[in-house]
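A short worksheet on the structure shown next.
The other protein chains are all here in position, but one chain of the complex has been omitted.
Letters A, B, C, D, E and F mark the chains in the order given here, with residues in each chain numbered from 1 onward.
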Amino acid sequence: MLRNQYDTDITTFSPQGRIHQIEYASEAVKQGSAVVGARSGTHAVLACVKRSVSDLASHQRKIFELDTHVGVAVSGIIADARVLSKFMRNECLQHRFAYESAVPVGRLVRHVADYCQRCTQRASKRPFGVGLLVAGVDELGPHLFETCPSGDEYELWAMALGARSQSAKTYLERHLEEVKQAKRDELIRLALAALRETFAAVRDAELTEHNCMVAVVGIEEPFRVYEDAQVAGFLEAIRPAPEPEGGSATGAPSASEERMEDTS
Amino acid sequence: MLRNQYDTDITTFSPQGRIHQIEYASEAVKQGSAVVGARSGTHAVLACVKRSVSDLASHQRKIFELDTHVGVAVSGIIADARVLSKFMRNECLQHRFAYESAVPVGRLVRHVADYCQRCTQRASKRPFGVGLLVAGVDELGPHLFETCPSGDEYELWAMALGARSQSAKTYLERHLEEVKQAKRDELIRLALAALRETFAAVRDAELTEHNCMVAVVGIEEPFRVYEDAQVAGFLEAIRPAPEPEGGSATGAPSASEERMEDTS
Amino acid sequence: MLRNQYDTDITTFSPQGRIHQIEYASEAVKQGSAVVGARSGTHAVLACVKRSVSDLASHQRKIFELDTHVGVAVSGIIADARVLSKFMRNECLQHRFAYESAVPVGRLVRHVADYCQRCTQRASKRPFGVGLLVAGVDELGPHLFETCPSGDEYELWAMALGARSQSAKTYLERHLEEVKQAKRDELIRLALAALRETFAAVRDAELTEHNCMVAVVGIEEPFRVYEDAQVAGFLEAIRPAPEPEGGSATGAPSASEERMEDTS
Amino acid sequence: MLRNQYDTDITTFSPQGRIHQIEYASEAVKQGSAVVGARSGTHAVLACVKRSVSDLASHQRKIFELDTHVGVAVSGIIADARVLSKFMRNECLQHRFAYESAVPVGRLVRHVADYCQRCTQRASKRPFGVGLLVAGVDELGPHLFETCPSGDEYELWAMALGARSQSAKTYLERHLEEVKQAKRDELIRLALAALRETFAAVRDAELTEHNCMVAVVGIEEPFRVYEDAQVAGFLEAIRPAPEPEGGSATGAPSASEERMEDTS
Amino acid sequence: MLRNQYDTDITTFSPQGRIHQIEYASEAVKQGSAVVGARSGTHAVLACVKRSVSDLASHQRKIFELDTHVGVAVSGIIADARVLSKFMRNECLQHRFAYESAVPVGRLVRHVADYCQRCTQRASKRPFGVGLLVAGVDELGPHLFETCPSGDEYELWAMALGARSQSAKTYLERHLEEVKQAKRDELIRLALAALRETFAAVRDAELTEHNCMVAVVGIEEPFRVYEDAQVAGFLEAIRPAPEPEGGSATGAPSASEERMEDTS
Amino acid sequence: MLRNQYDTDITTFSPQGRIHQIEYASEAVKQGSAVVGARSGTHAVLACVKRSVSDLASHQRKIFELDTHVGVAVSGIIADARVLSKFMRNECLQHRFAYESAVPVGRLVRHVADYCQRCTQRASKRPFGVGLLVAGVDELGPHLFETCPSGDEYELWAMALGARSQSAKTYLERHLEEVKQAKRDELIRLALAALRETFAAVRDAELTEHNCMVAVVGIEEPFRVYEDAQVAGFLEAIRPAPEPEGGSATGAPSASEERMEDTS
Partner (left out) sequence: MLRNQYDTDITTFSPQGRIHQIEYASEAVKQGSAVVGARSGTHAVLACVKRSVSDLASHQRKIFELDTHVGVAVSGIIADARVLSKFMRNECLQHRFAYESAVPVGRLVRHVADYCQRCTQRASKRPFGVGLLVAGVDELGPHLFETCPSGDEYELWAMALGARSQSAKTYLERHLEEVKQAKRDELIRLALAALRETFAAVRDAELTEHNCMVAVVGIEEPFRVYEDAQVAGFLEAIRPAPEPEGGSATGAPSASEERMEDTS
């Protein structure tokens, strides 16, 4: 329809200074099932909706451990995500080998982001169609990063990627102060509550222990993934949330409505 | 007709974030003759309709042993499948050489899936037009995996690929609980029964010992292929199934209708 | 006229999952002069119509010995066939050098088929526009294989390639049982009779000792090519065949009409 | 709309002797948030508006230290900027390793500009979509350089890049003499005041300690970045500037209006 | 006019299974000046019309010695022919070096034909726009081969290439039996007579000792080129040929009309 | 508008035997600010208008020393010029290293011109969009060369490149004899006077010590650049030139009008 001569070449700027292929790859990120990340002063949490490709398949995991202190949640083309995960695992190993210590999270993220940038510049390949939320802990405390197909990377307090992630982002923005000060379990509950928001617009869909997983990493607590029964307790805690959100987000989680969602 | 400017370049995203060539390659998978896989707690089974290119040719085998503990059933471009099988056989050998043990099935599948992903990203080649069902057993028990032209891979309880595989998938979904708890021979019969479903819509076509083959691998049982006379017994067991399916699938195989199909 | 945007790129799938260049290369195979192959329990036979490019040229041979136990008949672009023959001869030599034994026929065929597949996938070159019938004998007995531009390969009892090969295939299908049980000379006569069918629709054309050649390989009998006077005896045996075929093919070659053709 | 045949090929001149891709990449530079640089006889200063991609993310830093004597402010595609920064850091390190001294600023800038030029000439890649302001001090005193996607580089007294940078440039031109003779803190205030000009046209936007950062390097003073509270004092100093500029810029900063902005 | 989408890509099959570039290169062969080759049981002869590019240039030689036992006549793009001649000379040398014997003519021709085939398949280059007639003698006696831009090669008794070569071919076909049994000098006269036929349709053109050359190679007679005065005798022998050909070609050269041409 | 199919491919001739990309690159040369070169029997002089990209930037230098005996003035894409300058500096160094003497100017120019030619022929890259005036002295005396994007190079007595250089060229042509016989300072004044001509058509523009620079190299005098105050004296000498040129150029600089310009 609206044919655009600049959008098929991965190494061409449009007259507006845009690289269309990178923007289209970002669409692939938006079509993955939702992932959520959040970070407080002591912990970083990842949560995702498992991808269900068929009743015959087990749900697809979208959170992966990279090292004992860092893990990643992915949204988009899973095969591309696997390549980037492999790249990051290798970086972790090489750093441990060379320096006998865990790789700082920011450095790890910068390396994988550079790897993405090279695709569309030096290597003239298609961009990786995947977004990453990297959660980890290093000497500077817990971190949460996002990387994009463009090779951009951002340090964040919280973020959601994938299908209907806007609802989750809105939730996180309203509860940002809670997130920053949350303790371990509260942070998990906030992440799951945000993830649940992505189900709001879908009829009959519900967040259950079978279709989601969470992962936590904290100071003195290695990266660990929780699934199924392990996640049921957290879901129970955010259960009584039948009413739509209407109140104003307050810094303290004592307000009644928020409490119904967050049960902190 | 509907010319689409994004679908001829294997390294280009469409504005919707899709890579058309990968989707077209998946069409090649759908045009292969049907293959079925199923896994219980103790065994994994593959079954396929042999491809008959001519009355002058023997039927084409579509199940291959990769190692004593793992094999593969393929659907799509057979020449591509041969390349991937060779790649996997080599991986098995190298793992045995390096570690003196059988390669874990999941790792083998991840390697071949990465190999597929590289085609359309780093190497800028056409995707492999073939889908694989990999069945094997390792220290964690039996496994069944599917890989796609995109480089995606899924762990499954059961799956069917190729022409008219939807009927087989429907059958497997309705008998999923039986599959999970099936013993060796019952699992074979379930796979064959699912495969038979792909013949339902084709007039005069029938599943016989001449046009199908099965393979089994189990804990303590190496991968083995059964053909012709060897498969006749299993076919006999699912023979009395003239009525169309109408009943509800129950967990136990004692219900009369299911029994007519499954004769467990 | 019917411009098809997918058919000029050798590494592009059409939305139907087809690779047009491979199909077009198959057209080149169909335009070669006819070749026929047949295999019984003890022998494998190749027969071809020699290509006559000019009255000034001797007829072109289209059957080549690869090793003492295996040979090939080709149809399509002869220059491409020469490249593949050279490749196979080299494989035979290398196998003899490494293992001090003749290469198994199936392995040889798989190697050359993989070589064809690489053209259109890894190497992004045009496919080889040639079809091969490979006849050989190894420890498992006689074999007949066909390879295609796609890199597919089939094991066969009998097959015909090239111009008007459909008539020969029809003949072979009707005499398949005879082929399977034929003794050496009978197998040659069946192959020549099938080859003669490709002349049926061409006015004034006739199969003579000057325009055809046959090759035989058997258990305990090395691959050998027969031409001119050597082939005259076989042609004589199938001479009295003025009537068109009308009868039904029977398992035994004693039926009168078949006898007129096959003179077994 | 106005299709231009010369603008998609990065290695093609238009009939007017222009290389369009370089000009389009310059558009990407203009879309970054504003950065400002200024240099006096003793110091060089960089200031930027931090990029805010989301309420959930901390603001993006756009000023980076390269070595103790030099740093860079970037506008445009941040992932590209990271590549160039990495390149420059490496140059600094190599120079220190080889010569045991800090790399002269001009030489560093020439190297990175050559690296940009190679993109569109020898390497036939897309240009880097980023502009750099490099501030540093070497034996010849303080320096300020700008590099462009074309590979051009300019030595400057002051410059502004990015969104609405024209207002900042106008401000700097009017206060050029002040800039040249400014002392350390005055130079910082001039840079921030120029940066504030880029907010003038945006309703409700304001330069605060949260959305900007400055960096200073001087003779005998290593490169250092100031953020948040550290920058508040400088902002306070340029606060009383409610009236639009209307007066003429004079060489001496004693004029009343200028004083209201610059408070030198 | 009749735009054909398949004919500009040298590695693309048309839907009819043709490679147009090879066919177009064959047109270049047809535009060269005529060359003729003929072989009897004891000798092989090449004859050509020298190419006259200008009155200022000596006529271009189109027959080249490759080794003492083999030579080549070329038609088409002479620069391409030179490359192929060089290739063949090198093959001759290498064979002598490795085996201390002359390279068999058929093997030499196969090598150069493979070299041509690689152009359009593995190397994706334009085909060589030249046709070769290779005449030589080895242990099996005299040989005459033709190679085409496609990489095809034919063994021949006689052949003509280049402009108006059809008349020469017709002549050769009618005198084929004479050619086969010709003695040395008679064979030369037959080749020259055929060459003269290409002049028949051109007004005022005539075959003289200045515009043609011949080469002979025989059992026990090394390859040798004859020009100018050396060729005059042979031309004299075929001089009295004013009448158009009307008689029937007979096996024996004693018939009057043929005699007028052949003077054997 | 006038789409020309030959002008986007840098390695394609048009039917008129032209390579458009080289011509378009020459347009880039014409858009640079003016440079002038002149040579007498004892000295060679370069003069340029410094490029002013902004009031905030110092003027861009466009004359560079390459070695003690040779320098270059450039017009066009400065980033490209930097690459060529670097290439030439390296040539100078290598020559000194290998031969322990200064590189002859002509050889240096030939090398850089060959480097330009390779761009559009062997390397298939865009041409360098820059023109060079190389002034130097070697054993044969002073030299002035011009190189073009095509890779052509000319030895000259005088030349002007860049914006409005035609006026300067006209001036130089009229004073060619004076140039040839000029002494050092007179030659500088002639070059500056020619440069001033490029300002004639621009309202309010004037040649001052701030916007131009000159360089001199002579027998026994190393290459040296003069700027700002150093150039003021020469400008003063050519100051009284308010009248338009109307007289005829004479060999001797004693004619009144010329004197007003040249004040020799």
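In this text, a contact is a pair of C-beta atoms (placed from the backbone, for glycine too) under 8 Å apart; a residue touches a chain by one contact, two chains touch by 3 or more.
Everything numeric here is computed off the predicted structure, so don't read it as measured data.
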item: Visible chains in contact with the missing one; value: E, F
item: Candidates F:Cys48, F:Leu156, F:Ala182 or F:Met213 - the one touching the absent chain; value: F:Leu156
item: Among F:Arg18, F:Lys183 or F:Arg239, the residue in touch with the chain that has been omitted; value: F:Arg18
item: Candidates F:Leu176, F:Ala200 or F:Val225 - the one touching the absent chain; value: F:Leu176
item: In subunit E, positions touching the absent partner; value: 3, 7-8, 10, 20-21, 24-31, 53-58, 60, 77-80, 82-83, 86, 119, 123, 125-129
item: Interface residues of subunit F (partner: the chain not displayed); value: 5-6, 9, 11-19, 110, 113-114, 116-118, 120-122, 124, 146, 150-159, 169, 172-173, 176
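Rule of thumb we're sticking to: only the chains that are shown with their structure count from here on.
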item: Mutual neighbours - chains that touch subunit C and subunit E alike; value: none
item: Classification of the subunit A:subunit B interface as same or different, half of numbers criterion; value: different
item: Equivalent-chain rotation between subunit D and subunit B, CA atoms, steps of 5 degrees; value: 105
item: Whole-Å gap separating subunit C and subunit D, where each centre is the average of the chain's CA atoms; value: 73
item: Of all residues in subunit F, the ones touching two or more other chains; value: none
item: Arrangement of touching chains [line / ring / star / complete / other]; value: line
